[in-house]
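Here's a structure for you.
One protein chain omitted, others in place.
Now for chain A:
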Amino acid sequence: MNQQEIRSRLASQAGDSSTLEVMGWYTFLLRHFAQPFLRFKFPKDRVKGFDFEGRPFERAVGRSRFMDSGNRLYACELGKLAFELMEATPALLHRLECIYDEILIDEVQDLAGFDWEILEVLLGSQIDVRMVGDVRQAVLSTNPRGKKNKKFSYAASLEWFRDREADGLLTIAYATITYRCRSEIAAFSDTIFDASWGFPGTTSENFDETEHDGVFLLHTQHVDEYVDRYRPQCLRHSVNSAKNLNLDFQNFKGVKGATFDRVLIAPTANIESFIKKGTNLEAAAAAAFYVAVTRARQSLAIVIDKVGMSTLPVWAPQVR
């Protein structure tokens, strides 16, 4: 859900409250960490900008680790910088505590690396922190290259929250109802992560019925006809996948937060073997596939020629 959507929802649900600020995580770190307190690490510097794409040299240390020559901060190192500034001066947290009574974090599963360290400090502060997220969706990490806290990234972040819950820092409430996916789709999505993850099952509250509802497998030869008839949103892992199909694709990661009535998925080799043999997907791949599956409201079709031991129905055009 993007910031504009949050703003408009807040405006309609909570009224036009001037005491509510909506900002992205990077903006939060820039405005309340880097800009005011940069000088606790670099006494002569000021933040002059933000570089979303750029990266420091692999072995850059000191100033050049965090910013380019024009003092534009690298997005990928902002979490580390922010955390180090937080450690450098107590004024930073005190300031935050005076400004905010409560911080709500949406899509918390997407935090990465040092963001978790920052979150931990916030959890121990006077500020009430509420977070929502779907750890099964953790595919958009805020620092894709960072090594810090790799073990917490992606779906394993749930472990992090469970540890903090055991320490008494937070409590977890599981929201298991989906208002989007029909029960067949919800049930299938629950199988993507094996039982060892300990995710609770999903209940569907979508009782709408159409001519074509549920999860289907689809042979390549029937794709054109299927697309013609149901007009699904076609999804693939990335530009490099499903090159044999000439469809109007979007990538898995690009459709986070979106909703479509019907979805068609061109699977990766790993997804194919998950369907055929039940081979578990590794965390990141599972999360990406999970996002794709749970975009669908009414129907989901997966393109596969050999169905193996899958018990899912196979769609075929009816012989007229």
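What we mean here is this: contacts are C-beta pairs under 8 Å (C-beta built on N, C-alpha and C of every residue); 3 or more make two chains touch, one makes a residue touch a chain; residues count from 1.
Here is the rule we go by: contacts and distances are computed from a predicted model.
Taken from the listed names "OB-fold domain-containing protein", "Acyl-CoA dehydrogenase family protein", "AAA domain-containing protein" or "ABC transporter permease", the protein name that UniProt assigns to the chain not shown is "AAA domain-containing protein".
In the complete assembly, the contact with the undisplayed chain comes from A:F37, out of A:F37, A:F66, A:F83 or A:Y230. Note that of A:R9, A:R55, A:H94 or A:R130, the residue touching the chain absent from this view is A:H94.
Think of the hidden chain as still there; on chain A it touches residues 31-32, 35-40, 43, 46-47, 89, 91-92, 94-95, 98-99.
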